[in-house]
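Omission of a single protein chain aside, the complex is shown with its protein chains in their original locations.
Chains: A and B, in written order; residue numbering restarts at 1 for each.
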Amino acid sequence: MSVALSDIVAALGGELLGDASARIDAIAPLDGAGPSAISFLANPRYRSQLGSTRAGCVIVAPALRDEAAARGAALVTPDPYLYFARLTQWWAVRTRAALPAGVHPGAVVEEGAYIDPTARVEALAFVGAGAVVEAGTVVGAQSFVGRAARVGAGSRLAARVVLGERCTLGQRCIVHSGVVIGADGFGFAPDQGRWEKIEQLGAVRIGDDVEIGANTCIDRGALGDTVIEDGVKLDNLIQIAHNVHIGAHTAIAGCVAIAGSTRIGRHCTIAGASSVVGHIELVDHVHVSACTLVSRSIRQPGRYSGSFPFDDNASWEKNAATLRQLHALRERLKALEKKIS
Amino acid sequence: MSVALSDIVAALGGELLGDASARIDAIAPLDGAGPSAISFLANPRYRSQLGSTRAGCVIVAPALRDEAAARGAALVTPDPYLYFARLTQWWAVRTRAALPAGVHPGAVVEEGAYIDPTARVEALAFVGAGAVVEAGTVVGAQSFVGRAARVGAGSRLAARVVLGERCTLGQRCIVHSGVVIGADGFGFAPDQGRWEKIEQLGAVRIGDDVEIGANTCIDRGALGDTVIEDGVKLDNLIQIAHNVHIGAHTAIAGCVAIAGSTRIGRHCTIAGASSVVGHIELVDHVHVSACTLVSRSIRQPGRYSGSFPFDDNASWEKNAATLRQLHALRERLKALEKKIS
Partner (left out) sequence: MSVALSDIVAALGGELLGDASARIDAIAPLDGAGPSAISFLANPRYRSQLGSTRAGCVIVAPALRDEAAARGAALVTPDPYLYFARLTQWWAVRTRAALPAGVHPGAVVEEGAYIDPTARVEALAFVGAGAVVEAGTVVGAQSFVGRAARVGAGSRLAARVVLGERCTLGQRCIVHSGVVIGADGFGFAPDQGRWEKIEQLGAVRIGDDVEIGANTCIDRGALGDTVIEDGVKLDNLIQIAHNVHIGAHTAIAGCVAIAGSTRIGRHCTIAGASSVVGHIELVDHVHVSACTLVSRSIRQPGRYSGSFPFDDNASWEKNAATLRQLHALRERLKALEKKIS
């Protein structure tokens, strides 16, 4: 594919400096871009790369207008990173084959399922009785839509997704391969050393514009539902336990685990490999660093951390060994202070 | 669905106080229950909710009999939480559609597989030659039962489960979507900077009444088998490496990793996001807290922990920086003690 810079500006706006007829055939980072690629400078830290990049056009903020224009074509916009995001979307629409609607003959659709005529149900997919697959959706190859589940308009399930019985997905959601929505939550009552299953009678309710990464799991609620609000973004291999509630526009990175009945606020971010214990609450605008165990509720917005600093193995061994005597050290210090004063 | 309180007592026992003909159409937590819901009070901490709940009936322990009866119908039983668990099971049986036995025409069953006539093999499932699918089982849509594998009587594979070649599942097990039983363990011999594969010749043997959560993996043994004993409950996204042995009635929460050849005792619990290194042993009745790395064998029952306490980011940064000098601090303290004494 090749487009003129004028095509991009016509579609996405911005002020173009330089030759509007110059043609672009790729989007690339500053350091890898060739003369037919468009690139962007979002982080002022990389400003020096403006001098060395071979990109045919660079998307920049107004502050860099002159500097950028001096080296070649430039596209000036208040938020270059956001412009870049929209450019990738426009690019994807232009380069990806449009796939026809309809149910593949190798899919299995039970009687009583509703498939909108504008939806696409791919090969070897299964759609259960009472399920509703709304307009403009894609149910990917080998995906499973359980009985009475709902796939909202414009949503897209990649290959091999499970959307369990009675679970609902809002509009314009993207669900990646291997995701399991609506497996049973982990609930058991102890009975003389054995575990008695608590049947998980709730479901999962997912809002609009939610994206869910590969192999992530969202369990159904025990009694009520597990709820993911609008605009939430979940990365890969995340565990969302039963009856968790995640507020709108919260983003959670890979390999995070959220235990049961916990409530995460809106506009939070949780970095990779962190965990949140069950039955607690995080208010809006909480930001959790990587590899942190959130072991109690957080009532104030802000950033929270709790990872162990890594080191070369020998230093770590000495510090870790001392750590196990930390309380004793404190007592020794206290004794010393007493002695001296 | 709506039932009379008398129906519940007839099925599950307990002493009913109040109007036995009152009708119930939901099970709900105390704080969300309406007049037609039944709820339960298992934790004495929530006793105060007995005054405010609108539940039509509350399941309580004998100690709360009078208090509960004063506000409306009550169901008295020695262990309300266990009663609640059994109620959910009874409820599930009544509300879930019974699905007919038989092999879906869109499933693929190889010659030489045995499918009991009372088993149900759903659409797009695969059952390999020599596999045995016993009475009353369900092999969910798009699930895979490898050659010579066995699904024990009354077990249920959800949609899109993999039970590998020669692996066996006991009776009344529940395996959730995305589970992979019997992938190769991670075994390689170093050879001049390259890795030479050690073929994994063992299998996975799983006992009765085991439940396995979504996207959990249990690898086959290198030579012998990986073994999961009766009554074990595994949550989602757990990694069980080759030749691990997990004792009966142990429960493991989400995102736990157990490395190869480790032996976990009976009646243990391991909280979420913890890890256990390989080639060690944990005795019976060991309880591991969340986010703990168990780096050596545990010979005594009890609770073990090892997570880093989280904090606001500024406090954490100061403490984490100091932590890297911990050994030096100890030496300074020692020197000071020497000087003073």
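Criterion: contacts are C-beta pairs under 8 Å (C-beta built on N, C-alpha and C of every residue); 3 or more make two chains touch, one makes a residue touch a chain.
Not measured: the values here are computed from a predicted model.
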For this session: Based on the whole complex, identify which of B:T77, B:T137, B:T226 or B:T292 touches the chain you can't see.
Result: B:T292
Exercise. Which residue from A:L5, A:L201 or A:A273 sits in contact with the chain not drawn here?
Worked result: A:A273
For this session: Based on the whole complex, identify which of B:A10, B:A70 or B:L223 touches the chain you can't see.
Result: B:L223
Problem set entry | For subunit B, the residues touching the chain missing from this view | 108, 124, 126, 142, 144, 146-147, 160, 162, 164, 178, 180, 183-184, 186-191, 193-201, 215, 217, 219, 222-224, 237, 239, 241, 255, 257, 259, 275, 277, 288-289, 292-295, 302-309, 311, 315, 318-319, 321-323, 325-326, 329, 332-333, 336, 339-340
Problem set entry | Absent-chain interface as seen on subunit A, which is shown | 27-29, 32, 79, 81-82, 84-86, 88-89, 91-92, 95, 97, 104, 106, 122-124, 141-142, 158-160, 174, 176-178, 209, 211, 213-215, 231, 233, 235-237, 249, 251, 253-255, 267, 272-273, 290-291, 307-313, 316-317, 320-321, 323-327, 329-330, 333, 336-337, 340
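Going forward, only the chains that are shown with their structure count from here on.
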For this session: Could you give the separation in Å between the centres of subunit A and subunit B, each centre being the mean of its C-alpha atoms?
Result: 26
